[in-house]
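Yeah, one chain of the complex is gone here, protein chain that is, but the others are all in their spots.
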Amino acid sequence: MADASHAEEPQGAEWLMRAALAPAGPAVAAGTTPKVVVEGFTALFQGCAVLRNLSLQLFPRERLAIIGPAGSGKTTFLRSLNRLNDLEAGFSRTGRILLDGQDIYAPGTDVVALRRRVGMVYAVPVPLPWSIRDNLTYGPRLAGTRDRARLDQLVEESLKNAFLWDEVKDRLGTSALNLSGGQQQRLCLARALALEPEVLLLDEPCSGLDPISTAKIEDALAVLRAKYSIVLVTNNTKQAARASDRTAFLLMGELIEIGPTEQVFTNPAHHRTAGYITGRFG
Amino acid sequence: MRTERLIGLVLAALAFTAISGLALITAFIFKEGFPLMMKVGLTDFITSSDWYPREGHFGIFPMILGSLAVTAGAMAIGVSFGVGVAILLTQFCPPRLVGVLKPAIELLAGIPSVVYGFMGVVILVPLIRENLGGSGLSVLAASIVLGIMVLPTVISISVDALQAVPRPYYEGSIALGATEWQTAHMVMLRAARSGIMAAVILGMGRAIGETMAVIMVAGNTIALPRSLLSPVRTLTSNIALEMGYAAGDHRQALFATGVVLFVVIMILNTVALTLSRRRARGASR
Partner (left out) sequence: MRVPPAVTQRAVVGLMWTLAGLTLGVLLFIIAFVLWKGLPNVSWEFLSAPPRSMGREGGIFPMIVATAYVTGLGVLIAAPVGLATAIYLTEYTREGRLTHVIRFGADCLAGIPSIIFGLFGFVFFVITLGMGLSVLSGALTLALMVLPTIIRTSEEAIRAVPRAFREVSFGLGSTRWQMVTRVVLRSALPGITTGIVLAVGRCVSETAAVMLTAGSALGLPRGLFDSSRTLSLHFYILSREGISMAKAYATASILVVVILAINLFAYWLMRRFVAKVR
């Protein structure tokens, strides 16, 4: 699952510290190969277009925020990246989405493997009604990992990366349902990380969470950025402004503008972007 | 992915087997019973009181009346006791006691019908014979036994219906100064109306379908019931009693009785379904 570029990354606590000390802002050097390329992607439900001819790129080691008013297709876009939309009745699409150069919608694609490479955290935390450990090991076990030591290692690493380890390390066998809302959402983040994905998708992960939990998740994303490509859908423009490197503005299924976060928020190129950010609509 | 495909196919095959098995039963019963109904004539079959199989007369009217009488009696008991207990359990009973009463009542549902019938024969029938006259084997005996048997069904579905009434209904009424009983019968019962009717309908279905207990206490005479103390034979008892030695047209006639029962159950179920749909719509208002 890890590609060549990860080979030189220091593992464990060291990279955590280095990433935390890294300067904010786009870490993407010019000329980097994009991780995900969306080409002319149109998504339709029962023939009704929800995304129209969308084209953008996602680079490794960046946080891309997707903002836009309700109904603009943000969640649909996210779910198209890991083909969760396939589960919906009446879904169809045209265009391509390339992950490391391979079209994920090509016939014969292993969708199950795709979903391991592209992990997702949902708007409402949905812990499975099992213990914390079982929640975290579910994904790896599906993938075939059986070695107890390896599973324990994955559990610890993913919880640390989600900033949840200290709070639950003594009660990994207890039910995940006993955790608070913020803890449950961090558990869901850890659960996605346990699969060691390459891309991380988050759909309004902090809606409904208190400010402290929100801050913890945003801190986790800042650190995780060093290892993953992250797509963050958010309704909260302030969150986009502080927790992302680039921002894309979606309106009615179309990509209006995309660029470095600071630039989009201080000097948007499109008037509609300006209108949304300043709260004139949406 | 090939295993996934295979699993899907296996599940589909099993589902298909199950569904076609059940469809087969339905088709079979209609296929065996319908021709006879046409042969004798639908109206004659249902309204004639002459059941003389050896002479080719097949009129099931006495049995229809028998089933009706016994079911009506059973529902009189089942509804009055059942809804009353349901109201008690949901509105007036302390929760700990509910935890004891509810499973106890559900236990009633598990006791074999033959045991009920037996108790009817041993205790109820002599009681009726000594105090009210007749042989004791009567509509009354069957009604009481059946009434007790449908109680668990009526109670548990009514309890579900009452518990589904939104809490604000109850609190609003109490806040207006009503007593719990006034709230119960003026507000809660009305709100749970369709659910309770569904409970009654399903209880009726159970009463109509009961065979063994009724055979033991109802007397099984093929005659129009004249009073509560008359012995009767129900549709289901008729099938059970004559199946062993029926042949040819006679057997077809029993299947035809099965068709009648089938149609009645389907009607009852449709009514119950519409009622629970109305309940669901009402609750979301």
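Note that the chains take the letters A and B in the order they are written out, and that residue 1 is the start of every chain.
Going forward, a contact is a pair of C-beta atoms (placed from the backbone, for glycine too) under 8 Å apart; a residue touches a chain by one contact, two chains touch by 3 or more.
These figures come from a predicted structure and were not determined experimentally.
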Quick one: say which of B:Ile64, B:Val125, B:Leu151 or B:Val200 touches the chain that got left out. B:Leu151
Hidden partner chain, residues of subunit A it touches: 82, 84, 87, 89, 112-116, 119-120, 122, 124, 126, 128-129, 138-139, 142-143, 191-192, 195
Tell me which stretches of subunit B touch the chain missing from the display. 1, 3-4, 7-8, 10-12, 14-15, 17-19, 21-23, 25-26, 28-29, 32, 80-81, 84-85, 87-89, 92, 101, 103-108, 110-119, 121, 123, 148, 151, 178-182, 202, 205-206, 208-212, 215-216, 236, 239-240, 243-244, 251, 254-255, 258, 261-262, 265-266, 268-270, 273
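The rule is short, and it goes like this: only the chains that are shown with their structure count from here on.
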Centroid from C-alpha atoms only, then distance subunit A to subunit B, rounded to Å. What do you get? 56
